[in-house]
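Below you will find the structure I want to go over with you.
Note that one protein chain of the assembly has been removed; the remaining protein chains are unaltered in position.
For reference, chains read A and B in written order, and residue numbers begin at 1 within each chain.
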Amino acid sequence: MTTRELFLARVTRRLEDGIPDNPLRPLLDVPSDPIDYTMDLTNLPGVFRTAAEAAGAEVIDTDEAALGAVLLGIIERIGSGATVALSDEMVCNSLAERLEDEGVRPAPVLEPAPLSGVSLGVTGATAGVALTGSIIIDSSVPGARVVSLLPETHLVVLRRSDIVPTPGSFLRRLGSWQDALPSNLVLITGPSRSADIELQLTIGVHGPGRLVVALI
Amino acid sequence: MSGTHAMDESTLRERMALAVADSRLRSSLHDATSTLADRKREAYGQIENPERLRTAARWAKSQILSRLPEVLDRLATNLEMAGATVHWATDDAEARRVVTGIAAQHGVRKVVKSKSMLSEEIGLNAALEQTGIEVTETDLGEWIIQIAGEAPSHIIVPAVHKDRIQVRDALQTVADVKLSDAPEELAAFARATLRRRFLEADMGISGVNFGVAETGTLVLVTNEGNGRMSTTVPPVHVALLGMERVVESWDQLDIMLALLTRAATGQAITTYVSAITGPRRRESHGPDEVHVVVVDNGRTEILGTEFTEMLACVRCGACLNACPVYAVTGGHAYGWVYPGPMGAVLTPLLARSEAAGEIPNASSLCGACWEACPVGIPLQDMLLSLRRRHAENSSNAERLGWAAWAHVWAHPASYRASLRASSIGSKLIDPGRIPGLPRRWAEGREVPDVAPKSFRRMWKERGQ
Partner (left out) sequence: MQAKPSVTLFPTCLVDAVAPETGLATARVLEERGFRIEVPEDSTCCGQPAWNAGHAGAAAKVARTTLRALADTAGAIVVPSGSCATMMRVFWPELFEIEGSRSEQLLAADVAPRVEELSAFLSVEREQRRRTPADATATVYHRSCHMLRELGIVDAPEKVLAQVATDLRHSEATGKCCGFGGMFSVKLPEVSTSMADEVLDAVAATGATRVVGCDVSCLMHMESRARRRDMDLVFAHLAEVLDQDGRA
């Protein structure tokens, strides 16, 4: 059984004489600076909307007070028999109360039963990325990891003030996250898709087939 | 290397000749490679200075490789701090033992897999199946070829060689209802069928696009969601990590990711970018255990040689899409796990097979691969180096042929005399002594007309 020490010792030995130069294709020392994109990133929510829609997401401009109505509207569109699950975070907890008022019982999330049959999953988002139209889900929010994955439709509540310009703006901060990183952070851009058959785009493979972003 | 591969059962020429004669395949490949190459070009347009970004990525990778022991050490320490278990596999046999061992320990009967070229390289599926485990590939393209019993023919779109009718025919064999050949319906069938498998699986196996040493994080990029499903739902997640697929920092990850998704599919970002840092511990959902298997399998031998830069490969497939040879032959003709230019370099370096020596001949050295590579790997240089290595290590008729050619052409007088020969073949002295060389030219082409006088003769006659 190879141990870390044995494995790394072999690698170290191989590098004893360094790596040969390549005079024909010389290496240039260029640092990993933040990337300059051609897009104008001044209006972050506007750029976010355009990019998210291009990736197939629906974007609803709203505010916190109207969220309940937005949610109920989506449930109504899904039709009778729609089931809902919500992650356990502030913005969702008030929505859960609203649902209870309307007589809709959210599906249990923290029990082992899978959320596979659930029509609609509702979560907040840790952040959004304008350039790509992505939202970020943090697994330390109870239920968020699976509520954003298993149901058919995923409704994300994203605060405009949490939108950052580029993937790098978010990713480059992960080295100095205040606590240890959660077991899972995922950047989600649009509904799931595949182009494996004749490079034809099909939407809705294993992740949610529909992504709705409510901007507040 | 376990099991037999096509390259052990036929010659390169045989496989390639078969491929170019398949007009259906040619048509699929032409469309796929040109589409992907176009999308890449468009996506690069989103970056102000893509050449500079490429150079930065090449530099970053060279730094990482020169410090690889330290990077791996830091990665492992941080993985363990996050609660993951790190295993070290020197070769494919050890890697298979580690994974089947983990499976046995947990009484695993069913495995779901998210795409991993490394798992193909080490022959993992067969090893798991031999212990009675049901293995399901969940990447749509990989699932299609798994059902069809074929090898992947492209590293990003493994079933690219199949048109929709061929895909339908494959999936029909596992379907109870009659399937149409519409891609949306086939994908819906895949979703329904594979969902059950995800929920029933005891273990999920994935590859790793990048291991980030700074925080002990595994980064996976997918579009379908099968990567998330395989690494979230089953209680055990096994991640196969090629020892070179690492970065030191999130700064480097940012630039590598920006290039990978654009070079591979022309996307600014894939639908899902998962950053996995250990098992769930006190969180509500996620695997209880995360095992990372760091695999060598010949990579250490590449490190420190003139081929070191090959370890910078991010498996984007851009070189396949740019290669004029791949465009007419597809991936199976290369005979092993990795096709196209990157495969032509990796096969002789990693595959333990005599047949691997001729794979670098599958190139006209046009350099399109180098031009396309997001991390600037000079693939065509490496193919040439590999040809030199192959030539040195074999005492064959070809060497003698070239020696004879050199003898005549190294002396101006005998060179000029050879130009007076009456046939094209004897003019060019049939270098390489390949049997039937004139016949090989003439099978598909006319033979060029013989010039009655050489340029030198005419120049002399002109009086200069």
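For this structure, a couple of remarks:
To be clear about the criterion, contacts are C-beta pairs under 8 Å (C-beta built on N, C-alpha and C of every residue); 3 or more make two chains touch, one makes a residue touch a chain.
Predicted model, so just to flag it, every value in this text is computed and none were measured.
Looking at B:Gly107, B:Gly132 or B:Gly444, the residue that reaches the missing chain in the full complex is B:Gly444. For the options B:Arg196, B:Arg281, B:Arg352 or B:Arg388, the residue in contact with the chain missing from this view is B:Arg388. Across the interface with the omitted chain, subunit B contributes residues 12-13, 16-17, 20-21, 26, 30, 324-325, 327-329, 361-368, 370-371, 384, 386-391, 398-399, 402-403, 405-407, 409-412, 415, 419, 424, 427-428, 431-432, 434, 437, 440-441, 443-448, 451, 453-459, 462, 464.
Following the convention adopted for this analysis, only the chains that are shown with their structure count from here on.
Separation between the centroids of subunit A and subunit B, computed from CA atoms only, is 28 Å.
Interface residues of subunit B facing subunit A in the complex, by the touch rule stated above, are 28, 31-32, 35-36, 45-49, 52-53, 55-60, 62, 65-66, 68-69, 72-73, 76, 81-83, 86, 88-90, 94, 138-141, 144, 157-160, 162-164, 167, 183-184, 186-188, 190-191, 194-195, 198-199, 212, 214-215, 217, 223-226, 228-229, 231-233, 243, 249-255, 257-258, 265, 268-281, 283-286, 290, 294, 296, 300-301, 303-306, 308-309, 376, 378, 381.
Partner subunit B is touched in their complex by these residues of subunit A: 1-4, 6-8, 10-12, 14-20, 22, 24-25, 27-39, 51, 55, 88, 109-110, 114, 116, 129, 131-132, 134, 139-140, 142-143, 145-146, 149, 167-168, 171-175, 177, 180-200, 202, 204-208.
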